[in-house]
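Omission of a single protein chain aside, the complex is shown with its protein chains in their original locations.
So, chain A:
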Amino acid sequence: MSSRKKVLLKVIILGDSGVGKTSLMNQFVNKKFSNQYKATIGADFLTKEVIVDDRIVTIQIWDTAGQERFQSLGMAFYRGADCCVLVFDVTAPNTFKSLESWRDEFLIQASPRDPDNFPFVILGNKVDLDNRAVSAKRAQQWCQSKNDIPYFETSAKEAVNVELAFQTIARNALAQETEAELYNEFPDQIKLNANDNGRNRDGDNCAC
């Protein structure tokens, strides 16, 4: 173990309604698949401890509703994310086309410190189905064009590539490394730069 400190990695799963976000999360965390999952309303998360490069890290995976009008709520949960997983359904081309806007929207709303190098992972889900409509090649090309985002073809139903994908997610998130106490919310960044001109925001600033 290289560190005594517990590391919490916050991962956000995004994608259109019905692409399998909840199923992927449950397959990874609980090793279970059910076609009885309900459409996610609001937000939920699951946590799992994984070992990444000899370190124990806790992944906290956030799942929100996919329908467009609920995005503005979901955005509230993006803050402090260490990795963003974008999911599409390989049988539904529209869900693939949406990736771009999910990615852009995430970057705007989560406003990570270094947007160009913020870790994303793309999952093309439901490869167990016959009626595939988005080819692996097409997906890979898009990922390459976006600063080489890692791409996995998964089946939450048959547990294909789920473990592998989340290992990568955890590793890339860890590289981003935000250390925080387990179950402790991410503290606000305390900005000490002088540009604030004494504009006290919620008492975050030291008025010295």
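In this text, a residue touches a chain if its C-beta (ideal position, glycine included) is under 8 Å from a C-beta of that chain, and two chains touch if they have at least 3 such contacts; residues count from 1.
Going forward, contacts and distances are computed from a predicted model.
Asker: Tell me the UniProt protein name of the chain this structure doesn't show, selecting from "TBC1 domain family member 15", "Trafficking protein particle complex subunit", "Exosome complex component RRP45" or "CST complex subunit TEN1".
Answerer: Choosing among "TBC1 domain family member 15", "Trafficking protein particle complex subunit", "Exosome complex component RRP45" or "CST complex subunit TEN1", the correct UniProt name is "TBC1 domain family member 15".
Asker: In the full complex, which residues of chain A touch the absent chain?
Answerer: 17-18, 35-39, 41-45, 60, 65-67, 69-73, 75-77, 79, 92, 94, 109, 183-185, 201-202
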